[in-house]
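For reference, the structure is listed below as structure tokens.
Apart from one protein chain that is not included, each protein chain of the complex appears where it belongs.
The first chain written gets the first letter, and so on, giving A, B, C, D and E; residue counts start at 1 in each chain.
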Amino acid sequence: MYEMGVVYRNIQRADRATADALAAFGSATVHEAMGRVGLMKPYLRPIYAGAQVSGTAVTVLLHPGDNWMLHVAAEQIRDGDIVVAALSAENTDGFFGDLLATSFKARGARALVIDAGCRDVKTLTEMQFPVWSRAISAKGTIKATIGSVNIPVVCAGALVHPGDVIVADDDGVVCVPRALAQKTLAAARAREANEGEKRAKLASGVLGLDMYGMREPLEKAGLRYID
Amino acid sequence: MYEMGVVYRNIQRADRATADALAAFGSATVHEAMGRVGLMKPYLRPIYAGAQVSGTAVTVLLHPGDNWMLHVAAEQIRDGDIVVAALSAENTDGFFGDLLATSFKARGARALVIDAGCRDVKTLTEMQFPVWSRAISAKGTIKATIGSVNIPVVCAGALVHPGDVIVADDDGVVCVPRALAQKTLAAARAREANEGEKRAKLASGVLGLDMYGMREPLEKAGLRYID
Amino acid sequence: MYEMGVVYRNIQRADRATADALAAFGSATVHEAMGRVGLMKPYLRPIYAGAQVSGTAVTVLLHPGDNWMLHVAAEQIRDGDIVVAALSAENTDGFFGDLLATSFKARGARALVIDAGCRDVKTLTEMQFPVWSRAISAKGTIKATIGSVNIPVVCAGALVHPGDVIVADDDGVVCVPRALAQKTLAAARAREANEGEKRAKLASGVLGLDMYGMREPLEKAGLRYID
Amino acid sequence: MYEMGVVYRNIQRADRATADALAAFGSATVHEAMGRVGLMKPYLRPIYAGAQVSGTAVTVLLHPGDNWMLHVAAEQIRDGDIVVAALSAENTDGFFGDLLATSFKARGARALVIDAGCRDVKTLTEMQFPVWSRAISAKGTIKATIGSVNIPVVCAGALVHPGDVIVADDDGVVCVPRALAQKTLAAARAREANEGEKRAKLASGVLGLDMYGMREPLEKAGLRYID
Amino acid sequence: MYEMGVVYRNIQRADRATADALAAFGSATVHEAMGRVGLMKPYLRPIYAGAQVSGTAVTVLLHPGDNWMLHVAAEQIRDGDIVVAALSAENTDGFFGDLLATSFKARGARALVIDAGCRDVKTLTEMQFPVWSRAISAKGTIKATIGSVNIPVVCAGALVHPGDVIVADDDGVVCVPRALAQKTLAAARAREANEGEKRAKLASGVLGLDMYGMREPLEKAGLRYID
Partner (left out) sequence: MYEMGVVYRNIQRADRATADALAAFGSATVHEAMGRVGLMKPYLRPIYAGAQVSGTAVTVLLHPGDNWMLHVAAEQIRDGDIVVAALSAENTDGFFGDLLATSFKARGARALVIDAGCRDVKTLTEMQFPVWSRAISAKGTIKATIGSVNIPVVCAGALVHPGDVIVADDDGVVCVPRALAQKTLAAARAREANEGEKRAKLASGVLGLDMYGMREPLEKAGLRYID
């Protein structure tokens, strides 16, 4: 959080297979599997609907109106990474467009998560390079001040260490710490194991009240029915 | 508004045929037909574009971060209902996802209107179960505190009684009190009766200034033209 | 900015060919070509994705909850215009719907940019009449107070004179002063000239760090790499 | 909520002594005494610190940018009333200033609660006429459209009927339905009865954990202490 | 609006006596005297209550997170000026603190109006150097990018030319164009001429309904009284 002007080149990434496997569960299930933590704030939205990805975080700390460090970050990207860009102060400028996306994609990045604005969204949609951002803005940025790459950052309220796993979809973005990735994957799998059965029961008209055994605790909590 | 921990089982729903017929007019026309009242605030947005529904309200009052009462509400749903969920304090958590939607749908619900967040939006879109919410958020909720079902609630600034008619589309959500449903339907029909004619005139280049006879009142109001 | 109740009928529009040519470059490039100025705030969003237009501004100053002057503005529209509607105070009501759009389109308007709300978005999308607005709201407006047409206005933070060029797309809305339109077009063309080449290089894996010669200035700025 | 253009002259006010007695408890205690309901949203703020009032509601429904009905409401004020002004759409204009305050005060009003803006705050502070508003704005309003007086309104998210009790202080504004005023007063008194004792204990260093007997339920809930 | 990197040294200021005289009327009256225009948005708030000033505008255009041009502006300040700082993109950093205030004050500035953040507010309050800002933030800024001084700017939604008169108080900030200053002063004086008489009448219990002759127009508008 506190080092400015540094680029860490050797980061320890979460296990690739684990990181890759988390995408299928989506942000909601993964966040539940972690014990309902790790979510970025819901003001981060995908620039187009339908993308669902996971990958290992390359982090970057930017200053308002200045995207210089995104070029520095590009060099640190490896196949399967997701770039997570935090800001030193709130800003909605368009830090990222189709040229940077072309470069990130060429380096192997799967997505960008940025606590600021994005532009060229039409082209990014055509390229199918997903971005989660707090704004869409045509406002350009300068290249004047250095930040850092691959330090721990707070992005949209969530702490992200380089190498953590990022899972993002239409519901939002969650960060899974590297050390918890394996365990979280197992928990996510367990959660989903009987979802199909539950869904079938509910679809047949069985109530959650009965399926989850809620009637007694609700009565104990004092719920009264009035005809 | 003021009873906690109660579920009213027998509510008086607006006439089904009337409630169903209002969907076709959309929220804007219905709100005009009521005398420009009854709208929920525009921060409520549909999770996908294109849905246009009407139905009778089953109301529920929830507490921040707790979706327990949505399960209680499910049992009170009848065919043609729309669930309207109000919150006791502002909150954007994801109270509703695909499992609850499966249950609501099985019980006959047409939509959910919630003054909080929603998740699993990709699946909800695939299911074509429309939700109007103030946020999309992967954040899960707990089941610890009881609220109420089928009491009058204030949802996104609008007062909704159980059994009122809800009309929702891409423009927003409007609540038609049960007692006014019939009259509102008639007024909506009257409003639309000559819309086609107006549209044709405007499309041919006739100005609203002339079609609506606005030139004289504008002049009286002091409007000056300068060449 | 300061005249109320006036309609300027004879405004000097930017050269048609220039105004038309700017659409292809999009708001981000045009804003850069002007020296990174002229953008409206990013809270203005298109009501549907994919529209990309340019045209000459017919301006209108409206009061909260009152769309009377949009009818007055309609008469001043000529082929190739874009209506720019500013508000005398913040408001999100639905000032504009399908009937006004039919009229605007018939008069030759290409789009509406409004620092307030819009409604009938489903129909507007079907008509492919693009609107950039700060809100979508079914809330209707009255016709009681006069404003002005074709005076300079501040719309979403940007100063717009009648006859200026408006460029709008998924990234936002930019205003090019009439006197700068020609020069801005030339600058936009120059900017795009070698974009293809840059894109190809980046796509092949060349880094911006090298392509833009950033390594030396970054080192001078004190950037340190840590292994 | 749904009648426009009406003024109800004979409203049933809550008992004066009860309404007056609630001020001393403040909004937080009264809201707790009601079962944690009835609060207006926290965006309503007092224009100066320190005022703490209660009184019976005279309600008024206003349209954006139009304060005409505040003059109509003035005539309905009786000694001990608090005017509650709701808006038909979100607006921050300065609907109320020192002249209206002089009139309201002369009629016996104790305060204004308005879901819009207020101006002349320096003079209002000198007059010690408290206002809870969502904004302070010099923006003037017009007198062109009629609303209603003494109908039920939704103000800052809370339903208010004419004659209900309003309690307002630095913490916010709460509405106590007329029928619940007496019971709420009793509950508020009971709540405060042993506050002094609790405060003394806590001040002496006794922990809430012990005073409220929380250790066991926390342990049951799974709380673990780690040295 | 469109020149970057320029400082206009010779600006034409509004007449000093006129500019000075406007302070006494306050922002609300001056805005009414201009025909209800010219106000900055209400998110601009004074850092302390009670200041009421007027003066001639020295304008400056800043970039997010960069206060370099405030130092350039300092040199252009003359006795009786108010500095008006606009931003090229939304930003809440603390651009201005006690050192700059000391400098501004020494040069003769009466206040700062800034569409961004301010810091050192405790010291500024002690110095009684008033600032109207959109935020208070300890966040520091850099000195890397040039903007402009004494060009027309849009600050908090209002167009300000160098030399215009700024009037600011607890209610907000209004800009009076230089050419309208004399006329506005006269109108403000006329407005206030009979305020004392009005206030006395209202204080005695006379209703605005009668004093302003509103009963007939309200009846014509359809207002109904119900006993």
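Here is the rule we go by: a residue touches a chain if its C-beta (ideal position, glycine included) is under 8 Å from a C-beta of that chain, and two chains touch if they have at least 3 such contacts.
Predicted model only: the values in this text are computed from it and were never measured.
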Among the chains presented, those that the missing one touches: A, B, D, E
Return the single residue from E:L22, E:I82, E:V121 or E:L207 that touches the missing chain. E:V121
In the complete assembly, which of E:R13, E:R110, E:K139 or E:K201 touches the absent chain? E:K139
If the hidden chain were put back, which of B:P64, B:G80 or B:P217 would touch it? B:P64
So which bits of chain A touch the chain we can't see? 1-2, 4, 34-39, 41, 88-90, 152, 154, 157-159, 177, 180
Since one chain has been left out of the picture, which residues of chain B touch it in the full complex? 63-66, 89-93, 137, 139, 142, 144-145
What does the interface between chain E and the hidden chain look like in terms of residue numbers? 5-10, 48, 68, 71-72, 74-75, 92, 94, 97-100, 102-103, 105-107, 117, 119-122, 125, 135-140, 143, 145-146
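Criterion: only the chains that are shown with their structure count from here on.
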CA centroids of chain A and chain C: separation to the nearest Å works out as 31
Residue numbers in chain E touching 2 or more other chains? 36, 39, 88-90
Run through the chains and report each pair that touches. A-B, A-C, A-E, B-C, B-D, C-D, C-E, D-E
